[in-house]
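What follows is a single structure, and I will ask about it in a moment.
A single protein chain has been omitted from the complex, and every remaining protein chain is retained in its original position.
And now, chain A:
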Amino acid sequence: MTSPDTAQPRAARPAPATGPRPAAGGRPRQTWRPRGTDAVQTTASLAALVLMILVFSVLDAQFRSLDNLVAVVDAAAVLAVVTVGLTFVLLLGAIDLSVEGVIGACALTVALLVANSRTGLDLGVLGVVVAVALGAAFGLASGLLSTRLRIPSFLTTLGVYAIGLGVATILFAGERPIVEDAWLSGWASSKFLGFAVASWVAAGAVLAGWLTQRYTRVGRYAYAIGGAEDIARLSGVPVARYKAAAFAVAGAFYGLGAVMATSQLGSGVVTAGSGLNFSAIAAAVIGGTLLVGGRGGVLQSMIGVFVLTVLQNGLILAGVSPYAQQAVQGVIVVAAVAAATWPVRHRLGVVK
């Protein structure tokens, strides 16, 4: 690898040799494709996904129908948006366990702000914007607590999870707000070019996430910080600020995920995000966004999202007994992670 960054070569060199490097000073120069081991790994993840699709297609004729493609994409929408957010945190080498709490609070918030059965409000788009902003605020809180108080993100986000769930419970107040806003309900029920509107929103969010990761400092510094935080700091990156910003970006995506989940569920549900945190982490890792930080990215994570969604869908259609499904799912997820990280396992160093 040559180092095109002449402004601060020291910063560039020790960053992960193969991943996208920080835009330290000069303009980011980077090829579109991930290189080296990352590319190998992405190929491995994709191969796992393709293999899974092939196996299920052979097992069940329904699986390979166009209707089912739509069902898989629609089912993946919320997980995709949440995983985009989580990817920013994982790139830092941090972890975020607040997803379900933040989604709960944002879900109740959006349900209470658009036309609903409980409050007289009818803010429409503004309600959605507020919910996304609330998600960003929760993320920012996680980030600030981690960086300013120097508490591991594992703990701060666990705290924010509890706070989010608490806020959601207070807003719930014993009665679920039923969404009566036709526009928001339409996200789930109206189709555009065959897919639900929510799926297009998710596609837009993935694109936005990818652009943020590639062209903004928040995204580029996330790689530098995740690759080698102390070196990023020594080379003048305001680490704390950009870490907090990455958490805030993640929170905004959770907020959007909450809005989408609310439109699908038809009312503000405190547990709208149940199970999503674990699924999103698993999806990111399967796709190649590793927990060590600095590796992977939004698009890689999406491979993982589809692995999980196809798996869930395929197991049901293939007629695997519901009693065995969870176990089978666990085995396949572990196998997929092993397959995805196999080519780079010797580079991972210490495994904790």
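What we mean here is this: a contact is a pair of C-beta atoms (placed from the backbone, for glycine too) under 8 Å apart; a residue touches a chain by one contact, two chains touch by 3 or more; residues count from 1.
Rule of thumb we're sticking to: contacts and distances are computed from a predicted model.
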| item | value |
| --- | --- |
| The complex's invisible chain, by UniProt name, from "Fe-S cluster assembly protein SufD", "Electron transfer flavoprotein alpha subunit apoprotein", "Sugar ABC transporter substrate-binding protein" or "Dipeptide transport system permease protein" | "Sugar ABC transporter substrate-binding protein" |
| Listed residues A:V160, A:A261 or A:M302, member touching the removed chain | A:A261 |
| Which residue of A:T43, A:Q62 or A:T216 touches the chain not shown here | A:Q62 |
| Of A:V40, A:A203, A:I316 or A:A339, the residue in touch with the unshown chain | A:I316 |
| Identified contact with the non-displayed chain, of A:A196, A:I231 or A:A250 | A:A196 |
| For chain A, residues in touch with the removed chain | 62, 65, 67-68, 71, 74-75, 117, 165, 168-169, 172, 174-176, 178, 188-189, 196, 261, 264-267, 269-275, 312-313, 316-317, 322-323, 325 |
